[in-house]
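Of the protein chains in this complex, one is absent; all others appear in place.
A and B label the chains in the order they appear, each numbered from 1.
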Amino acid sequence: MACSFTGIAKNGPNPYSEMFAFKAAMKAAEAEPVWRTSRIIERQRWNPYSFEGGSTCAIAGENFAILASDTRLTQNDINILTRDGEKMHILNDSIVLATTGFYGDVLQLKKVLQSRLHKYRFDYRSDMSVDLCAELLSRNLYYRRFFPYYTGAVLAGIDEHGKGAVFSYDPIGCIERIAYSASGNAEPMIIPFLDCQIGHVTLSDEAEKPPLTLERATSLMKDAFRSAAEREITTGDKIHLIIAEAGKPIVQKFLPLRED
Amino acid sequence: MGHKAPRLTSTGTTIVAAAYKGGLVMGADSRATAGNIIADKHCEKVHKLTESIYACGAGTAADLDQVTKMLSGNLRLLELNTGRKARVITALRQAKQHLFNYQGYIGAYLLIGGVDPTGPHLYMCSANGTTMAFPYTAQGSGSYAAITILERDFKPDMTKEEAESLVQRALEAGMHGDNASGNSLNLVVIEPTATVFKGPIIPDFCKRPEPNDLEYKFNKGSTKVLKQKAYKYDIVESMDISH
Partner (left out) sequence: MSIMSYNGGTVLAMAGEECVCIATDLRFGEQMTTVATDKKKVHKVSDKVYVGLAGFSSDARTMLEKIMFRKNLYELRESRKIRPKVLGEMISNLCYQHRFGSYFTEPLVAGLDPDTHKPYICAMDTIGCIASPRDFVAVGTGQEYLLGVCESYWRENMKADELFEATAQSMLSCLERDAASGWGAVVYTITKDKVNVSTIKARMD
């Protein structure tokens, strides 16, 4: 019998196999330790998004569109980054983009839209209309279907017929033209209020239903934000109000909100 | 994985306390939040433990209510059994032993302070049972803003007025800079002879800057009623109402 003096049979099963298996198991355990439960992995996973809170809202009228947003930007829902952040962007004389969500994506999205609008002016020698811009925004959002711009966008303005237009989006470009819209943390507080006051859906047939004038819409918008600031912690500091009326230049206003 | 736990009311809070010559000022804001929404605008976070020992709380609101309720009960019993005023260190030890027993699962972060025969004392008690003594401190999500004011302006042996103003300014910094704090503030000034509770104080930036534009008054008949029934109360004559 051929034996080496280490006492290992040459033709038998590899006596090191147990050790190799142990080493492999150690390596695997090091790469994926048992204490790394799914919960911990979930917690440690890198997240490319952050949310800066706040809310925006838009109302379309017969010949006007009003947009409003608060001006507070928040980190981790608790910490105030700035008290006069801009969530609304005037893209041209008849288009305004209002946004919430991840502010980094908001800025990038705004830049993309602005450059496309700029190019459009060169190519066609006129400003883009709000309907076209709405479609453009939808496509830009859907283009990033699998790594979306995390924004709750609302696009509003005056359309080619001089009527107010509000377009509402989800982060991946689902588009809808509606009479009023809100997005952001206080959306659940603002929308039912507008349903009642503008849509009049909760009122009986006999009840008085005042028409939506520019003054009433402005007042409703302010009150909606005042109420939201009372109950929602990331909404506050200032109301930024933008009024676009057909045939008139866009007007901007700032109104105080509670700061706590 | 199981279901998501229900959202509990928590007091993402600013609580502040500072000692001065012969006494102690403690204070808290009054906002209780559940996630992003304000669950209670005027909740009481300054809890009375005994006549001259108070506790301010941050963390899970229900835990704070119950822990301080338990402490005040136990301390009252202790005072009655011994015939003396309870000491701050007793309150602290009871709190920490209770909280340590529950390994941090009772989410109560307390500032316990007061005046007893051994002088003014201020302690912090964490949910896991860690305790520390301080001349001045702040807790809660607004503590970062509040502590800046304390660090800048605290002096040993301040007067009562100085200490009160300092605590109020620290609280206001917390309420201003922190989303989860605000609405109004409560103060308690504890001295060997008397305890004075002040509040709710509403700082200017916590007031509504403008009233609503429109009055939302619904006329009778705005809501369509399908069916209505009125229930008159039974008159019970036999029941004893001498209370």
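Operating definition for what follows: a contact is a pair of C-beta atoms (placed from the backbone, for glycine too) under 8 Å apart; a residue touches a chain by one contact, two chains touch by 3 or more.
All of these numbers come straight from a predicted model, not from anything done at the bench.
*Asks:* If the hidden chain were put back, which of A:Glu86, A:Glu135, A:Asp170 or A:Glu230 would touch it?
*Replies:* Considering all chains, including the one not shown, the answer is A:Glu230.
*Asks:* For a quick check of understanding: of A:Ser50, A:Gln114 or A:Thr202, which residue touches the chain that isn't displayed?
*Replies:* Considering all chains, including the one not shown, the answer is A:Thr202.
*Asks:* Mind pulling the subunit B residues that touch the left-out chain?
*Replies:* Touching the missing chain: residues 3-4, 6-9, 32, 34, 37-43, 60-63, 65-66, 105-106, 212, 215-220, 222-234, 239-241, 243.
*Asks:* Contact with the hidden chain only, please: which subunit A residues?
*Replies:* 186, 188-193, 195-196, 199, 201-204, 223-224, 227-228, 230-232
The rule we apply is simple: only the chains that are shown with their structure count from here on.
*Asks:* What whole-number Å value describes the gap between the mean CA coordinates of subunit A and subunit B?
*Replies:* 35
*Asks:* For the complex, give me every residue of subunit B touching subunit A.
*Replies:* 1, 12, 31, 33, 36-38, 41, 141, 175-183, 203, 205-210, 212-214, 216, 218-219, 221-224
*Asks:* Looking at the complex, which residues from subunit A come into contact with subunit B?
*Replies:* 38-39, 53, 74, 77-80, 185, 197, 202-208, 216, 218-220, 222-223, 226-227, 230-234, 236, 255-260
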